[in-house]
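Just one protein chain is left out here, and the rest sit where they should.
So, subunit A:
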Amino acid sequence: MVNTLILAEDAPSPVLPHPSELILGLIAFLLLLWVMQKFVAPRFEALYSERAAKIEGGIERAEQAQAEAQKALDEYKAQLAEARAEAARIRDDARAEGTQIVEELREQAQAESARIVAQGQHQLDAQRAQIVAELRADLGRVAVELAGKVVGEALEDEARRRGTVDRFLNELDAVAAPATK
């Protein structure tokens, strides 16, 4: 330090400003400041505001898209629930209809079978009546012939003969009737 001071004696004092440097420094600085103020700073600020707008716009758009997506999702969910309800309803209907159809078919089949049974019964009755009528006629004749041959005499008395045969047949009917029931 002592050496520095001694040696500094013949040099200009470093703490006293040179007017030329003051002036040049001021001009240089002001020139740079002018460039910064006029050109550089506006460009930066424009960039920043543009960037901020872009980011804000982006956020806004993203929010909007999200809201739209949410809306669509809700819609789809509602539609899905509706479709499910519809399907369940249709299934229930089909099931009810099916049971109804089965019921109807069963009734029809039962009626048909009853009808067929009744028809068969009816035919049987008719055939039986016919057979009985035929047999009755034949039985009378055969019985009279047989009796004539056995007795060896002609049964001339028509009224008497008819009465005997009819009485016999009626007895036969009375015996056979409980069996058919």
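Heads up, the rule we're going with is that a residue touches a chain if its C-beta (ideal position, glycine included) is under 8 Å from a C-beta of that chain, and two chains touch if they have at least 3 such contacts; residues count from 1.
One rule holds for everything that comes next: contacts and distances are computed from a predicted model.
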Undisplayed chain, where the name is taken from the UniProt record, one of "ABC-type sugar transport system ATPase subunit", "ATP synthase subunit a", "GntR family transcriptional regulator" or "Ger(X)C family spore germination protein": "ATP synthase subunit a"
Residue numbers in subunit A that touch the chain omitted from display: 3-4, 7-8, 10-26, 28-33, 35-37, 39-41, 43-47, 50-51, 54
